[in-house]
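For this view, one protein chain was removed and the others were kept in their places.
For clarity, chains are labelled A and B in written order, and residue numbers in each chain start from 1.
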Amino acid sequence: MRKSTNQKAWWLVAPVLLLVAFNAFIPLMTVVNYSLQETFGDNVFFWEGVSWFEKILRSERFHDSLLRQLLFTGMIIAIEVPLGIAVALSMPRKGPWVSVCLVLMALPLLIPWNVVGAMWNIFALPDIGLLGYSLNSMGFDYDFTQQPVSAWMTTVLMDVWHWTSLIVLLCYAGLCSIPDAYYQAARIDGASGWAVFRYIQLPKMKRVLTIAILLRFMDSFMIYTEPFVLTGGGPGNTTTFLSIDLVKIALGQFDLGPAAAMSLIYFLVVLLICWVFYTVMMRNEEQ
Amino acid sequence: MSRIEFKDVRHAYPSAAGQAPVYALKEISQVWEDGGAYALLGPSGCGKTTLLNIISGLLTPSEGSILFDDREVTQLPTTERHIAQVFQFPVVYDTMSVFDNLAFPLRNRGMPEPRVRERVTEIAAMLDLSDRLNQRAAGLTADGKQKISLGRGLVREDVNAILFDEPLTVIDPHLKWQLRSKLKELHQQIGVTMIYVTHDQVEALTFADQVVVMHDGAVVQVGNPIDLFNKPRHTFVGYFIGSPGMNVLPCKLENGQPVFANNLLSSGYPVDTDISGKLEIGIRPEFVSFCDDGIPVEIEKVEDLGRYQVVTVKHEAEQIKMLVGEDQSIPSISPQIQFDPASLRLYCDDWAVETPDA
Partner (left out) sequence: MTIELRNVSLRVGAETHIYETSLSLQPGQFNILLGTTLSGKTSLMRLMAGLEKPSSGRLWANGAEVTGVAVQKRSVAMVYQAFINYPSFSVYDNIASPLKVAGLPKKEIDAKVREFANLLKLTPMLERLPNELSGGQQQRTALARALVKGADLVLLDEPLANLDYKLREELRDELPKMFADTGATVVYATSEPLEALLLGGYTATLNEGRVVQFGKTSTIYRHPETLEGARVFSDPPVNIAAIEKRGDTAYLSASVSWNVPAKLAAMPDGKYKIGLRPHHLSPNGAGVEVDGEVQIAEISGSESIVRVIVEGNNWVSETHGIHSYEFGQSTSFFFDSSRCLYFDANEMLIETQL
């Protein structure tokens, strides 16, 4: 349906445009400015050109934190997506338990992120935390403050606990939209449970899953609060993900130039992956 | 292939504790002969879909039993009843090709691949889908998808019956007759029991050898199309079949003969004079005609339908519809009508009063 265009609408959008300009565009330009120059404060700038970018792209520290980030994002998506689908499949779609399940699933998403970090910090403490103590008393040598493996495990576990619900709720919505007739027809066709999943449920959830994966990718790639509160990036720098590293450089060392360059590279990486994702998704739609 | 029998089946949907159960399906005892073409005809909410789901096993009746060839199947799950069902909205597996869709039920049952190929090609030819076997199923039109749904039922060799739940609902009106004819053709070719649920009398009367007319959860009449039309045993059948439906008019009995509007209607109806209850006569619009000396009426409306005209007349408070031929003229001065006595039927409390020759 074609609606008639109304030019007055632009006036209504103007305040938002101003706000976006102030909050996003101008700061972004400032960062670009910093990334191309060197400063020691007092508003004295020396032109550096692209040398910060070169330094960052060559620095081992950057490569390390990028790899750590990619590993982390890969792990949580690999765990959260199948788990989320499985939970969504097992949730009832009719009856009195539906609202109970939905509320339970929504709860982790409502907790402020630093509280999540703090919760898991205490929960995982090797001497007084429930998780930490249980694992140690079962014979595992667990201490997330000292051991990299434990720290990774805990961080991943925390993210899975926090965010799987998002995937569950999105997939559940997709599942609920499948009419009963499909299941009945599958029964009549003698389809096994796996066949029903593969040929009916999964295709219908495809759209929803794409959005879920995209959201999780973006969020986890930019993750800061929870791991920072949980491990502070440690032990050492074993759980120092990209954004944590960035903040360390910018605010810790006050190297504004490299920090600005790094954040731009960071921004472009995320943008690139999202664009690839989006294009693939759109091409699938057209098919 | 088998003979399906319903014994005292009743079904009530679960109701709140303390409340009397509401029966969606009242007492039904019915036999569906092997290889027959049946239609379940009735308005929305009459229980026909419930009945169909009980046959296929998607629903277990709250009372009664179902037998396939004298074998009790009431508790048997759907997959073991060897039933195929075509739903109102086409159900196809979008990600698969047409070929794979048709092969799906066979592969699930472990049929060897060469036999699968043979069977699918055979059925696809019957349904005129041969040239689209490699297309993605999602890309077909509605009637193509319904054919796939139908094909998935036909492709199995062990099918006891094929059930249709208003399958032509989503089909384009001018393509409906094609699919209807195709179904009838298939039935003649394959000879498997087919049970077809619809609210459309044309679909039912065209497709079926025996039509089961349902009303309010009960079976009102079972018969072939001709009998249902000429000898409706319940006023509902008379009303529902035929377009426009039968005229049902209140009457009285005098000396065993029905009288309407002070006109003695000779009907060859020697009836027990002590019948009591709501008495009505039923006469189809086709059998009402103008005459020179009959019941005086006023003409309310004339509709030109091409092949005939539908004239709505009124006698006092009663409205009567009649069918008049294309070229026949309609009297404008004091029109009078008569009823063809051979087609007159008497009803008491909605059920037909049987005459000796009925």
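Definition applied: a residue touches a chain if its C-beta (ideal position, glycine included) is under 8 Å from a C-beta of that chain, and two chains touch if they have at least 3 such contacts.
Note that the coordinates shown come from a computational prediction; the quantities given were computed from them, not determined experimentally.
A.B. asks: Can you tell me which of B:201, B:221, B:235 or B:257 touches the chain that was removed from the display?
C.D. replies: B:201
A.B. asks: Which of B:105, B:245 or B:258 touches the chain that is not shown?
C.D. replies: Of the listed residues, the one touching the omitted chain is B:245.
A.B. asks: For the chain that's not shown, point to the residue among B:11, B:81, B:180 or B:345 touching it.
C.D. replies: B:180
A.B. asks: Considering the entire assembly, which residues of chain B contact the chain that has been omitted?
C.D. replies: 43-45, 172-174, 177, 180-181, 184-185, 188, 199-202, 205-206, 225-226, 229, 239-245, 284, 286, 303-307, 310, 326
We adopt the following convention: only the chains that are shown with their structure count from here on.
A.B. asks: Express in whole angstrom the distance between the two chain centres, defined as the mean CA positions of chain A and chain B.
C.D. replies: Chain centroid spacing, chain A to chain B, equals 57 Å.
A.B. asks: In the complex, go through chain A and note every residue touching chain B.
C.D. replies: On the chain A side, the touching residues are 179, 181-182, 184-185, 187-192, 195, 199-200, 203.
A.B. asks: In their complex, what parts of chain B are in touch with chain A?
C.D. replies: Residue list for chain B touching chain A: 56, 58, 77-79, 83-85, 87-89, 91, 93-96, 104-105, 108-109, 149, 152-153.
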